[in-house]
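All protein chains of the complex are present and in place, except for one that has been dropped.
Then we have chain A:
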């Protein structure tokens, strides 16, 4: 295996530059509206903004009061209002209401809307329709990329997934292209770009276009290769329960913008504590990629080490004690604090997850992935609904069942749907329609054998006009073919061998050795083969849209080896922490360093929630 030739992983580029750029531009924009002003911030921009510029920075630039956009009439006495928002029609409409209310009350104010990362024509159209386009000035804050950690960069656009894959609205594609362009101009030139998926291809083209429009500077590349992947290439992975520490924490406590709030049950006090989870946290950094079963061992070892370090105090003379207190103690205390937090979190996770139910849930997932004992799985899911365990979880299991089995039998589909609707309300009819459209939860078409379907799909994909598939056809084209893919790429390791989770063999460890994530496997294969050759059958099963392009200025790139081992993976539609862990593992194995760029961090529940349609 690769162990023998494992090379040291190269250094990662410094992404704090992205933050500085964003901050400087924001300050510039704020100064465009001189004088005191109140700032209204879209709720989901609060946390990202906090990572870029804190309140005192904003205050320095004459922001008087800060408000969250709440879609209610405002209470503000300021003469100038500044709105920092995503380009969403709903928010723009609310601003129009605010402005019109002021007009009606005879109040004169200046309004400025800062759209981030860009403005859309539709938003301006709304301003025009509501007759206030003349009263507001608009600007763009091109804040595309938020570095969440040394190797994770997020666009913080959770709506990307629904807009692009469900609504077929491609407006974010250009955003993705611009983000890539920004990375390219700061850390490029890229020597090779691979990708799969329709959205990836469009993002790539949008980026190329921007490169051609702008001027090109020759510079030392810091990122060598790029891999673009659509979320809909692999739905299986994000639908599985996460069992790696970071993923588990996300599933249970929900990490928001790299930050998690641990409740009283974790902190063992009556307060909640907000903790930043990144590589700065030394304890977390060691356990984030570990399978949960190892985490306790690690933590207790750590605790023992800490104790030994503390114990050094005994038998010290005054002088030694002094240096100990001034140099080590602070670090130890910090570590102590973090350690107790993570132990608290682990206990809380244990309480929830080691129960019988969770083990059975995992067993069911694994059976689904392997394709064994499907009937048992079906009755498990049925019981899951009957017992009203969780609205989201049930749906997740149904989706997993449908994808791995290429659709449900009509009888099962109907009974599940009826049960679900009775349990959670008829409005979920629309949710089911959404899931169907995405190909996540479908009924096997009676009368059509799989091969007929596949040939149909194949034809559609080969056709140049594949881009113009109507909705009906695209759901047809979205057949998952998971079983065939799993066989081809050997995604499910043979279950008869013992899998030692302490010493992971392959990326399957992130799912207790039961499944190698398809997305990461594709990345591994393509990097190994330097392209898609030999994977023709796989891409056919994935509905194509794959590409591999050598960078335009391919001059003397071979020499600078280090950058060529830094690989940027861009997930369009979100990626999970488990996938990131898997890529980190792959990087360690093959001497790569992966940088994950994602439209947002996702998880099974976020994915399903994005597709719910019961709250309009």
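By our rule, a contact is a pair of C-beta atoms (placed from the backbone, for glycine too) under 8 Å apart; a residue touches a chain by one contact, two chains touch by 3 or more; residues count from 1.
Operating definition for what follows: contacts and distances are computed from a predicted model.
Asker: There's a gap in the complex where one chain should be. From "Large ribosomal subunit protein uL24m", "Translation initiation factor eIF2B subunit delta", "Vacuolar protein sorting-associated protein 16 homolog" or "UBC core domain-containing protein", what does UniProt name that chain?
Answerer: According to UniProt, the chain not displayed is called "Vacuolar protein sorting-associated protein 16 homolog".
Asker: Among A:68, A:304, A:414 or A:502, single out the residue that touches the unshown chain.
Answerer: For the chain that is not drawn, the touching residue is A:414.
Asker: Among A:170, A:185 or A:525, exactly one should touch the missing chain; which is it?
Answerer: Considering all chains, including the one not shown, the answer is A:170.
Asker: Quick one: which of A:297, A:425 or A:534 touches the chain that's been left out?
Answerer: Candidates A:297, A:425 or A:534; residue touching the omitted chain: A:425.
Asker: Among the options A:17, A:55 or A:89, which residue touches the chain absent from this view?
Answerer: Final answer for the missing-chain contact: A:89.
Asker: If the missing chain were put back, which residues of chain A would it touch?
Answerer: 89-90, 93, 120-122, 125-126, 129, 163, 167-171, 173-174, 202, 205-206, 209, 212, 382-383, 385-388, 414, 417-419, 421-427, 429-430, 433, 468-471, 613-614, 616
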